[in-house]
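Heads up, one of the protein chains got dropped from this complex, but the rest are sitting where they should.
By written order: A and B. Residues from 1 in each chain.
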Amino acid sequence: MASTTKDAYYIPHKAQWPIFGSIGLSTLLAGFANYLNGASYGSTMMIVGLGVLITMLFGWFSTVINESESGIFNHQVDVSFRWGMAWFIFSEVMFFAAFFGALYYTRVLSVSWLAGDESFSLGTTKELLWKGFTGAWPTNGPGHVGGLEDGTFHPMGAWGLPALNTLILLSSGATVTWAHWGLLAENRAQLIKGLIATVILGFTFVFLQATEYHEAYTEMGLTLGTGIYGSTFFMLTGFHGLHVTIGAIFLTVVLFRSARGHFTAKHHFAFEAAAWYWHFVDVVWLGLFIFVYWL
Amino acid sequence: MKKTLQLLAGFWSVLWGVANAETGSGTGVGWGALNLPAGVTPDSHDIHDLHMTILWICVGIGILVYGILVYSLIHHRKSKGVVPATFHENTKLEIVWTIIPFLILIAMAIPATKVMIKVYDTSASDMTIKVTGYQWKWRYTYLDEGIDFFSSLDAKSNEARQLGSKIDPATVEHYLLNVDKPLVIPANKKIRILLTAADVLHAWWVPEFGWKKDAIPGFITDGWIKVEKPGIYRGQCAELCGRDHGFMPIVVVVKTEDEYKQWVAAEKAKQEVGKVDASKPLTLDELTAKGKEVYASNCAACHGAEGDGVPGVFPAIKGSKVALGPLADHLKLVLHGKAAMPAFKDQLNDVEIAAVVTYQRNGFGNKKGDSIQPADIQAYK
Partner (left out) sequence: MSVATHDDIHAHDHHDHGPAKGFMRWVTTTNHKDIGTLYLITGLIMFFVGGAMALVIRAELFEPGLQYVDPHFFNQMTTLHALIMVFGAVMPAFAGLANWMIPMMIGAPDMALPRMNNWSFWLLPFAFVMLSSTLFMDGGAAAAGWTLYPPLVLQTGNALPFTVFTVHILGMSSIMAAINIIVTVFNMRAPGMTMMKLPLFVWTWVITAFLLIAVMPVFAGAVTMLLTDKYFGTSFFNAAGGGDPVLYQHLFWFFGHPEVYILILPSFGIISSIIPTFSRKPLFGYASMVYATASIGLLSFIVWAHHQYTVGMPLAGELYFTYATMLIAVPTGVKVFNWLATMWKGAMTFETPMLYAIAFVVLFTMGGFTGLMMSISPADLQYHDTYFIVAHFHYVLVPGAVFALFAATYYWLPKWTGHMYDEKLGKLHFWLTTISVNICFFPQHFVGLAGMPRRIPDYAVQFAEFNAMSSVGAFVFGFSQLIFAYVIYKAIKGGEKATSEVWEGAEAHGLEWHLPSPPPYHSWTEAPDQSLISELH
């Protein structure tokens, strides 16, 4: 048997949080499903489920943070966490890939099929079903689904708020790296300043995004229901915004832990995980900016 | 071990049977229905030949693989006192069994490509028919002739196929493969089929024509046929399209060119006669009688012959709030549809709509008492 804690691979026992997680998550989702089906108790169920889920997250993370701070995670455990986080981010990348794929498919294939491209059944789709549809992107489809009274809508330009948001996210990537340098150099003030800046930039991004949505819904005739443009626009930017929010909360936790004196130059997996996640969110945004807003 | 051998022998003898069956027709009965039909169109012949080629190649590889396996199973067993060899690699051998299958695949890909190019060539067709899938019937529109009709499961099959009907399907001619009004086409003409759907995905498939293609709402897909032999050919919807997916057959009557022309003329004449005077008022009895017919062929599939619906999926008409409510809402729903409820404005004419709506408001114990006139429909529109 191993004699010292340092070289032992830590295996926790009696995990009570996962079952809470399962109960919370399934209550939340079943509540949501009931809500969608018009049941009156749906939203209550959602709130209860969400409460359990959040309790679970608090509990689980506190346990792990306490374990980490007590020094029982050796290097090998740390490596496990890193691999785990990296593959988790990969799964997130693939989730976004589904929506980018949908954007690509509709822009390049289905809309041109509808608009009479010769490689699909010699263009008969337009001729017989959707006369007059030109298929110019952005579009809400040959049926002019959603949009303003007359079925038109205004697409979201790239060079207003979105460009500003790009700038914000890119700088937040820089500030988080600066914070990391601070941590590596044992300069806690720099670490904390860097994190504060990142968190503020993150939430500013979310706020601006909300402003943009508000404008889209109230003035531009651009909603989730505005044909395929609205669908892809809001689902992509919406899921991204959700991830920014999660990332910013994650960074906030890391900020509080830093202020409490957690992390050392050698031992700071949580910080790096948050930073990786943040960079991932950043890169997704660049993809969005190029393919959703710009091109 | 002997059993395995017998079993294997059994399989291969059956396969052999398949290969030699050359049934040439998918309508063979009982144990004879073993293989793809050789078909009656150029595509179907090509595809049948291709199928036989790849089947034989697979059988060949199978004999080799199973032969080696069986030999090994017989001779390399511990009970025979064999001392196991210790080899565990042989690069040359491994390269050989990578390259050879690859070459075999190329040999299969070449004819496959040729056939696919032909199948895809819908250009230079003599006539075009648009086929639209509905839950659960087909609509055939002859784009050049202006003929347009629906085709659904024939009444006898429909009666026999009900749960607990007690009718033996074997007594029904062409059980599930017969329709009330078949598609009629001329032989030896290249016909382009354009496919689309009104509600969900369907797929149009007549095995003897060699291919199937999905019918997708909002899109047109296509294919072509050129039937060599006059006759009657049967097929089925081949994409799950809901409750009665199994009950939307396809029947194509292929006539000689002259007979086809006669059929077209007769069809057009019938359409003239069929045009009813929509301004003439009808009595409640006339309306309900007609409505009952329309209901049976258009609505009963979902809402049930007795108007009971399917709980949770299709609402009942009996006691329905809509059927007993304001006429405008009722008409709006029937004309324009809602969710899974199809829009009937293009499927039924004003008389039929008036009749079926009247029937719904007065049948099934609904007793609303109003009789809706075709003119009301026009007014509503």
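What we mean here is this: contacts are C-beta pairs under 8 Å (C-beta built on N, C-alpha and C of every residue); 3 or more make two chains touch, one makes a residue touch a chain.
Quantities reported herein were computed from a predicted structural model and do not represent experimental measurements.
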Contact with the hidden chain (one of B:33, B:232 or B:305): B:33
Touch with the omitted chain, as defined above, among B:201, B:253 or B:284: B:201
Positions on subunit A where the hidden chain makes contact: 1-2, 5, 7-19, 21-23, 25-26, 29-30, 32-33, 36-37, 60, 67, 70, 72, 76, 79-81, 83-84, 87-88, 90-92, 94-95, 97-99, 101-102, 105-106, 109-111, 113-114, 119-121, 129-130, 139-143, 145-146, 223-225, 227-232, 234-235
Sites on subunit B contacted by the missing partner chain, in the whole complex: 1, 3-4, 7-8, 11, 14, 18, 23, 26-31, 33-37, 46-47, 50-51, 54-55, 58, 61-62, 65-66, 68-69, 72-73, 76-79, 82-90, 93-94, 97-98, 101-102, 105, 108-109, 112-113, 115-117, 119-120, 160-165, 167-170, 174-177, 199-201, 203, 205, 207, 210-214, 216-219, 221-222, 235-247, 310-313, 339-340
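Heads up, the rule we're going with is that only the chains that are shown with their structure count from here on.
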Centre distance in Å when subunit A and subunit B are each reduced to the mean of their C-alpha atoms: 44
Interfacial residue positions of subunit A with respect to subunit B in the complex: 113-114, 120-122, 124-125, 128-130
Partner subunit A, residues of subunit B touching it in the complex: 122-123, 130, 194, 196, 218-222
